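I'd like to ask some things about the structure below.
Every protein chain except one is present and positioned as in the full complex.
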Amino acid sequence: MLNVGVIGTGMIGQDHIRRMTTVLSGVRVTAVTDVNPAAAASVGPRIGATVHASGASLTADPEVDAVVVCSWGPTHEEYVLGAIAAGKPVFCEKPLATTQEAGLRIVEAEVAYGSRLVQVGYMRRFDFAYRRLKMALDSGDIGIPLMMHCAHRNAAVPPFYEREMAITDTAVHEIDMVRWMFGTEIEAVRVLVPRRNSNGGELQDPLFILLEMANGVLVDVETSVNIRYGYDIRGEIVGENGTAALGSLSPVQIRRGGQLATPVPADWRERFLQAYDVEFQEWIHAITGGGHPLGPSAWDGYAAAVVSDAGVAALRSGDRVPVTMATRPKLYDEVPS
Amino acid sequence: MLNVGVIGTGMIGQDHIRRMTTVLSGVRVTAVTDVNPAAAASVGPRIGATVHASGASLTADPEVDAVVVCSWGPTHEEYVLGAIAAGKPVFCEKPLATTQEAGLRIVEAEVAYGSRLVQVGYMRRFDFAYRRLKMALDSGDIGIPLMMHCAHRNAAVPPFYEREMAITDTAVHEIDMVRWMFGTEIEAVRVLVPRRNSNGGELQDPLFILLEMANGVLVDVETSVNIRYGYDIRGEIVGENGTAALGSLSPVQIRRGGQLATPVPADWRERFLQAYDVEFQEWIHAITGGGHPLGPSAWDGYAAAVVSDAGVAALRSGDRVPVTMATRPKLYDEVPS
Amino acid sequence: MLNVGVIGTGMIGQDHIRRMTTVLSGVRVTAVTDVNPAAAASVGPRIGATVHASGASLTADPEVDAVVVCSWGPTHEEYVLGAIAAGKPVFCEKPLATTQEAGLRIVEAEVAYGSRLVQVGYMRRFDFAYRRLKMALDSGDIGIPLMMHCAHRNAAVPPFYEREMAITDTAVHEIDMVRWMFGTEIEAVRVLVPRRNSNGGELQDPLFILLEMANGVLVDVETSVNIRYGYDIRGEIVGENGTAALGSLSPVQIRRGGQLATPVPADWRERFLQAYDVEFQEWIHAITGGGHPLGPSAWDGYAAAVVSDAGVAALRSGDRVPVTMATRPKLYDEVPS
Partner (left out) sequence: MLNVGVIGTGMIGQDHIRRMTTVLSGVRVTAVTDVNPAAAASVGPRIGATVHASGASLTADPEVDAVVVCSWGPTHEEYVLGAIAAGKPVFCEKPLATTQEAGLRIVEAEVAYGSRLVQVGYMRRFDFAYRRLKMALDSGDIGIPLMMHCAHRNAAVPPFYEREMAITDTAVHEIDMVRWMFGTEIEAVRVLVPRRNSNGGELQDPLFILLEMANGVLVDVETSVNIRYGYDIRGEIVGENGTAALGSLSPVQIRRGGQLATPVPADWRERFLQAYDVEFQEWIHAITGGGHPLGPSAWDGYAAAVVSDAGVAALRSGDRVPVTMATRPKLYDEVPS
């Protein structure tokens, strides 16, 4: 039974608490904290968790074996570094850090510690369909990969959503996914700006993002964040001899009113609910099994930040922007399966 | 250039005239007639065809190489026998005859004539999808066939449609199709009566028809003739090692309003338009090429009538009704490909 | 935390132990027993569970809050009655009992007890796709249901599989599912025997089973248990205005070698893995939440046995066999959602 402390009891934090309390095996939430003490206080007693006044206090709690960070992005660095300092495994919701410099400091702290403690919450690596896609690729059936076409579509985004967020918050999932899918880094980014969707008012949406990978694979990502019809994640890998694509997950097919229709997920919760469960369950099993987390590492979090920065620069300049990364420490040599 | 005379210039007759006049190659309509002289008179001059006062006169016209019969069902026997007597190829819209006795008389007349002159208008044998289905079956890929599941759905039928027509007018297409698909006869028929669809008022609809074939294949056919959503023809053959089914012909896929949808055809014209064209074009080429028609024969028309009669008896009695057929003359030994 | 005792540590029992130990939340396995003491002894210590010499002893253990019965079918009655006598919730793998008389005895014991303790392991009611199908039906979008077409296909069955098992072991899942789907009982059964699949030697396979429901819905079920290509569960409900069908769960689509292909599940574990998880998780939450199990009841288990018996009689006689059931006690009036 893994004792987990949760920093940040907002929407995401509460969802992970629900997950660890009522869905997953081998875990309990023993401690919570939040920048808003009342928020933590309303959650803790209900699940029998100690309410801490700070992340530092929570991390130091001997009843906390591992830490889950769901707080506001800019605070992630502090809490993750704190967990590393305490030698405790830490699951950090994306982003690992809001700047690549902060990400690199976390990487360096973990390297100094000497083994992997950090996992970043990119859930796609745990999605059934993406895993089958990677299996298809790795089987060699379609040959060496040459391109990948992706689309990331949201029905709607809130008013505070800004154009850069299509890269840093939306396409960042694709950025992590393709690094994992192809086992190599992204070397350059371009961002093209198609005709604007008036559903988003003045928001520059959609974007068309081009990622050049170190092995020559060219990835294109459409982000459409106000497309109304639903939440739709698409991906097709073009290989030398064929292609492999995410299928359409259609549990039912309705024939009615002149058409054959299958429902599209309404939002990311519906599409990736199971992936979040798997992500946490595997993380719990890895830690209680005595190993280290096998999911996205601190290096992956850092790399996502670097590529995102390049993407934002590419969006602003209109140019092709090369990605410049630190040298990857040996600690991260193990390729996640 | 084949000179064709058309008997019956109603809706179907005019559609075939349009087909032979503006779509197909190697044919012209040189003569027309109709039980309603004004109907024929309004069509003939426009296309440069002689207007005849009777089917007999049209058949005798030396400018008529082949006859197309699109008149009222009960008159088919007379016109087809007339064409056989004149030694002219005749394309007869379904049904070949309205009783099995009449069908047998046509068969006997053709056998006496000594070679095949008659083709019956069952268009599914010419449909691209059914042909691919038969190719898949004949390839052996799914093994020996054991069952076939069919559905025949219409959006709506007119008020004069009676329950027996679900067999004689609707499922008769499946009756002909499975005889062709499996190359064997139907030996017995059962008809089950599910809950009634109130869209059709008192009409007993849907029906569930079970056909036992001579080789042991069991075919089930759902007929739903007031199902509103469109015209939908389904078929799946179950073999020893797999299945082969009609696919969904979806030229477009629309993602909108929470669903991924493809259009369903509105009616049989839309679904089988191309099959009708191919049916006639192959008939024309067969005749002008000096051979005989390769489509559904007089025997096929007779067999459809016999099985339909058994189906009607099964519907009325609720029993399994064996099919009793005459012995097939050698003239019909050639298996259509 | 629910303490569960497991009777029967064979393949299914061990799988449920794995599920309760490493997958689900709020449960632990505290006791095990098996007709083969060595089998139980090899499992118990590993998971910290007491090994009992008998089901009776396990049921009486104060460290057992609820019982899971995974033993050989003929022993189910004894263990379930024992749990009822002890007033403990019991999850019984299908079948509830091997005769309808035994099933009725369980129903009567539960009625005498006065509240529901028994859940039977029909997992389809917990399958994501079937639930979406029922939602589509209940939404009214396709109108009142009239028919349902089902297919239940296995790649292969072991040599001891006999023709009656296509009803009692295979189609029994459809029997339970349609009772739940349409909220009504099955009134009569017919079984038709198509051409035999030689993959199964002398086994009479496939079968075509026709179920008449009390509301007039006609259900047909193809069972093909040696069809080689995979495990495939199909279902399409025909309503007055449209149809609703199980979709194809294709996580990936591969274009290669002249075709576009999606994988078919290899077996029932792959297809229904998640349904088993949901089934147990909801059972655990229902009990620990203080309510009674909401899944298939003792009555459902009894009804499945009665219909199966009718099916076997129909297979042997070739006749339509009416289903004769006891009157349903009020205890089972609550319609499961």
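Observations, loosely collected:
Letters A, B and C mark the chains as written, and numbering starts fresh at 1 in each.
Just so we're on the same page, contacts are C-beta pairs under 8 Å (C-beta built on N, C-alpha and C of every residue); 3 or more make two chains touch, one makes a residue touch a chain.
Since this is a predicted model, take the numbers as computed values, not measurements.
The omitted chain makes contact with just one of the residues B:6, B:24 or B:264: B:24. Considering the whole complex, the residue from B:111, B:254, B:286 or B:325 that touches the absent chain is B:254.
Considering the whole complex, the residue from A:42, A:75, A:197 or A:288 that touches the absent chain is A:197. Touch with the chain that is not drawn comes from one residue among C:42, C:184, C:204 or C:248, which is C:248. Taking the complete complex into account, residues 143-147, 149, 151, 192-199, 206, 208, 210, 215-218, 220, 222, 224, 226-229, 238, 240-243 of chain A touch the chain not shown. Along chain B, the points of touch with the absent chain fall at residues 21-26, 128-129, 132-133, 136, 141-142, 241-257, 262-263, 274, 281, 285.
Where chain C meets the chain that is not shown, the touching residues are 228-230, 232, 248, 250, 255-264, 266.
One rule holds in what follows: only the chains that are shown with their structure count from here on.
To fit its Cα atoms onto chain B, chain A must turn through 180 degrees, a value rounded to the nearest 5. Ranked by how close its C-alpha mean sits to the mean of all protein C-alpha atoms, the top chain is C. Chain B and chain C have CA centres that are 44 Å apart. Look at where the CA atoms of chain A average out and do the same for chain B: the two points lie 58 Å apart. If each chain is reduced to the centroid of its CA atoms, chain A and chain C end up 37 Å from each other.
Looking at chain A, one finds that residues 248, 250, 255-257, 262-263 touch two or more other chains.
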